[in-house]
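One chain of protein is taken out of this complex; the other chains stay put.
Chain naming follows the written order as A, B and C, and within any one chain the residues start at number 1.
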Amino acid sequence: MARRLFKELERSYGFDEVAIVPGDVTINPEMTSTKMTIGECSFDAPMLASAMDGTVSPRFAVLMHEMGGLGVLNGEGLYSRYDDPYAILEEITSMPQAEVTQYLQQVYSEPVREELVGRRVDEIKQAGSVCAVSFTPQNTKRMSPVAVEAGADIVVVQSTVTTARHQSHSYRGLVFAELLESLQVPVIVGNCVSYNVALELMETGVDGILVGVGPGAACTTREVTGVGVPQVSATLECAAARADYFHRTGRYVSVITDGGIRTGGDLCKAIASGADGVMMATPFAQAEEAPGRGYNWGMANAHAELPRGTRIKVGIKGSLKQIMHGPTSVTNGTQNLVGALQVAMGMCGAPTIRDFHHADMVIAPSIKTEGKYFQLAE
Amino acid sequence: MARRLFKELERSYGFDEVAIVPGDVTINPEMTSTKMTIGECSFDAPMLASAMDGTVSPRFAVLMHEMGGLGVLNGEGLYSRYDDPYAILEEITSMPQAEVTQYLQQVYSEPVREELVGRRVDEIKQAGSVCAVSFTPQNTKRMSPVAVEAGADIVVVQSTVTTARHQSHSYRGLVFAELLESLQVPVIVGNCVSYNVALELMETGVDGILVGVGPGAACTTREVTGVGVPQVSATLECAAARADYFHRTGRYVSVITDGGIRTGGDLCKAIASGADGVMMATPFAQAEEAPGRGYNWGMANAHAELPRGTRIKVGIKGSLKQIMHGPTSVTNGTQNLVGALQVAMGMCGAPTIRDFHHADMVIAPSIKTEGKYFQLAE
Amino acid sequence: MARRLFKELERSYGFDEVAIVPGDVTINPEMTSTKMTIGECSFDAPMLASAMDGTVSPRFAVLMHEMGGLGVLNGEGLYSRYDDPYAILEEITSMPQAEVTQYLQQVYSEPVREELVGRRVDEIKQAGSVCAVSFTPQNTKRMSPVAVEAGADIVVVQSTVTTARHQSHSYRGLVFAELLESLQVPVIVGNCVSYNVALELMETGVDGILVGVGPGAACTTREVTGVGVPQVSATLECAAARADYFHRTGRYVSVITDGGIRTGGDLCKAIASGADGVMMATPFAQAEEAPGRGYNWGMANAHAELPRGTRIKVGIKGSLKQIMHGPTSVTNGTQNLVGALQVAMGMCGAPTIRDFHHADMVIAPSIKTEGKYFQLAE
Partner (left out) sequence: MARRLFKELERSYGFDEVAIVPGDVTINPEMTSTKMTIGECSFDAPMLASAMDGTVSPRFAVLMHEMGGLGVLNGEGLYSRYDDPYAILEEITSMPQAEVTQYLQQVYSEPVREELVGRRVDEIKQAGSVCAVSFTPQNTKRMSPVAVEAGADIVVVQSTVTTARHQSHSYRGLVFAELLESLQVPVIVGNCVSYNVALELMETGVDGILVGVGPGAACTTREVTGVGVPQVSATLECAAARADYFHRTGRYVSVITDGGIRTGGDLCKAIASGADGVMMATPFAQAEEAPGRGYNWGMANAHAELPRGTRIKVGIKGSLKQIMHGPTSVTNGTQNLVGALQVAMGMCGAPTIRDFHHADMVIAPSIKTEGKYFQLAE
């Protein structure tokens, strides 16, 4: 008996459920280019460090630039609320887990100060780096001109779920077309996960979209609210929107998969699914130069009434150079991420990121080696 | 070779296997209304506390009313069998696990007394609360008039599996149409899980149906008998029946998903699947005001010959106010359930529950973060 | 790109992956009949105890008869090899796990003695019980007349995989039609798992078939050889063969699902999949009257060159009466199996086993309650 349902559900997939198929042709890894562009800006490594206070400080943003990537500073984080954010960081990272959510709720209730935003941008620009700053939609109209005036090269507008048509009683919804006209720098907007929303955001004129709701390590949005889409499916949808939009307009909008990427394998799968680059927190927060000193946490964690997410211990695993470019003796895919991407592109015969978008993929649940027949030596 | 089978099986889904997709439009959470109606009664929070003795006492039912929800008193529980049920509760909650099923089998063999049913209803009504009482189909005809006469506003007729056409040698099957005519208060009936049964129950004139066989935390019906349907699929079927019935008759019957809901995420998924409200035990039994003081158990547990279910330790997690409305510092989705629902509705641009029924959903097995690359701090 | 494959594979299902859907009508459990027939023999409880030496001794076969079921004696087991098999049983059940396979290989190399087969049948018949004895296909022609002459009522011909057309150099394949003509008692044959083989076996004239390759607790056939089919799919196929054969010939052949059944839920699912009865080892080996005293093992375990399976500790859980008929205070579905079946049949409105064959089923992976939000009390 066919069962009658109120609505139909389609299957979606995450990183652990897919694999990339080698190509009909292979090329040497050194023949591949991993270049990513956002508006006029170009990056050798297609990687953004997440706008989280345990991941990106002004100093870390400079280091990301030197490594070929882009560190996004949280424009509403501790760096924009405190003259000396490092004392707060010290507290957060040394506090027992049971008390930390309450402490985060408290310290993030301190207001954001415009002059501090300008000061942090200046610190990054003085070092000769590309500077990207993120704001929530509510504060973008007020804060982003401050950042751009201080020299910011890219503005990121980010909330858990962002659409081109948000409705609110308390503030007039952000109109992205107006924002873009006023700022005159590339704007990245997110997060979204579906074809329709990605397409509508692209039509406002933005230069990049962030893809991902619910997948991150420091995020419990899906557990708390049930809302979330696995990253491979989300990226495949948003990349379809980019392809259709490009076909119609000739303008190429970058798709950046944000959240849930822990290894080179995840990174490669995101890009093979159609992403132009990825935004990551954990791998960068694990760098010895990261401000969180082995810990990371998200803004949603500090929500006064409904905190989502938690401070996680990511550990310190190596230098940012090792993590991004190697060399390394770590074999679990968490180091030399650029090298891993190049090896995968070589196996698929893809000289560029856009060629790699056409790699074949299969649904293939991850292999769980259970130590039944062998084990790692002690 | 195509394999020839005796019958075909369709795939069904539970909460852990699906996720809600954000909408094309988003709205601020404070713009959403979570109102649920059952017959003429209206509730700000679409939540019923299960008719289990460890969850709902007369006093707890009053508190549920104050919080905007509805606590259903078990009309055949300890409160209707003992003048002083609290001494029995004390015993149940302090007994070793190995002995508790036998003890439950014993204390629930004491007969239900009609005057105690009336007294408990009166306790709830004296406090100014809406009062709902549940009975099994066998006892409904005899007991429910007692409850209504004492002032009960809603009658719940509940057994593991209920249909409009039960056959028995020992008693004449309950005819819901007759019951409804005699009682003149809203009646909720359950549990059911399929389109056909939901439709037949609606056609008897009931005001709400309970959806769910086999999923609850304190229930082992599926393990013992193999019978049970995962809640997302069950809700999708019963909501389809409600939609078809409404289309044909113009009368709207509430669908209440009962069992297996542990977090805000589960709650949101039940409602996005088509439920108008949910019935829950564990989250309410975890309130410091709950009579089970950190424990819960079901009636089926006390079955003399084939006990199903077991006393579980749910723990005491916070006040009922925190659990339903927050604020909270707990980030795993078990507190501020109304807030979580509003955030989810906002992400899907749904101002009302009925709008939220149209949210898109995907099949997406739950993310298991295995602590491989990071861990919660100590 | 559609991938080109050497052959297509269909999905198959086991007990843990399906659930039974309640019916449109329900009936009281006491209105159900669980009667099973095999040839002319009729049994109140549709359950056979497996022909394993730790499960069925002559005395246990008598007890099974008293409980309404059928215990099958292994005609080539210890009881047919030793005058005093109980001393060997004592050794097997008190030996360290590391040494037991070698010991089993040794004690099962002792030859089967015809006069012992007759003596064991006589022990069972003297007690007034129906007597069933099993042999492997190689020995059936020689041994089964001995058993029938001594009074056996049913002969079971069993090997890991049995077809109507086995080829061998060392002995002439057993021709079932000839066997049936010579024995003049009902014959049950197995094991098989597919439509074709089930149909061919039925066409030889046998009265029952055993369904199941690879699923049992004490069996590692699938791990060692890769061969095996999950029980729900296997039963669905063989039941389709029975239905087609019955439609064509009017003769009803019993389908008995053998292996992998541990709970009332599994038993109910086997029968809802089309089985007329089940053969089980673990639940019966857990009876305090079972000869294995809390242990069980299979014949394949004793194979001299390629042992498959292993001695498992099943524990002693209660009397056979409790396990089959209750009452019980155990809530995990391992006791009162007949009661569980009647409750399930009631929920599906099925007065007989053949009605229960038409219950609706869904694919529904088993619920894993992970103790995340609550736990069993200490």
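Here is the rule we go by: contacts are C-beta pairs under 8 Å (C-beta built on N, C-alpha and C of every residue); 3 or more make two chains touch, one makes a residue touch a chain.
Predicted, not measured: the structure shown is a model, and the values here were computed from it.
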| item | value |
| --- | --- |
| Option from A:V21, A:A127 or A:V175 whose C-beta touches the chain left out | A:V21 |
| On subunit C, residues whose C-beta touches the chain left out of the figure | 2-7, 9-12, 14, 17, 96-97, 100-102, 105, 160-163, 165-170, 192-194, 196-197, 200, 213-215, 217, 220, 222-230, 233, 260, 262-263, 282, 286, 295-296, 301, 304-315, 334 |
| Touching residues on subunit A - with respect to the absent chain | 10, 12-13, 15, 18-28, 30-31, 194-195, 232-233, 235-237, 239-241, 243, 263-269, 272-274, 326-333, 336, 339-341, 343-344, 347-349, 357-358, 360-367, 369, 372-378 |
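Here is the rule we go by: only the chains that are shown with their structure count from here on.
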| item | value |
| --- | --- |
| Interface residue identity across copies subunit B, subunit C - same or different by half | different |
| Centroid spacing, where centroids are CA-atom means, of subunit B and subunit C in whole angstrom | 39 |
| Multi-partner residues of subunit C (each touching 2 or more other chains) | 360, 362 |
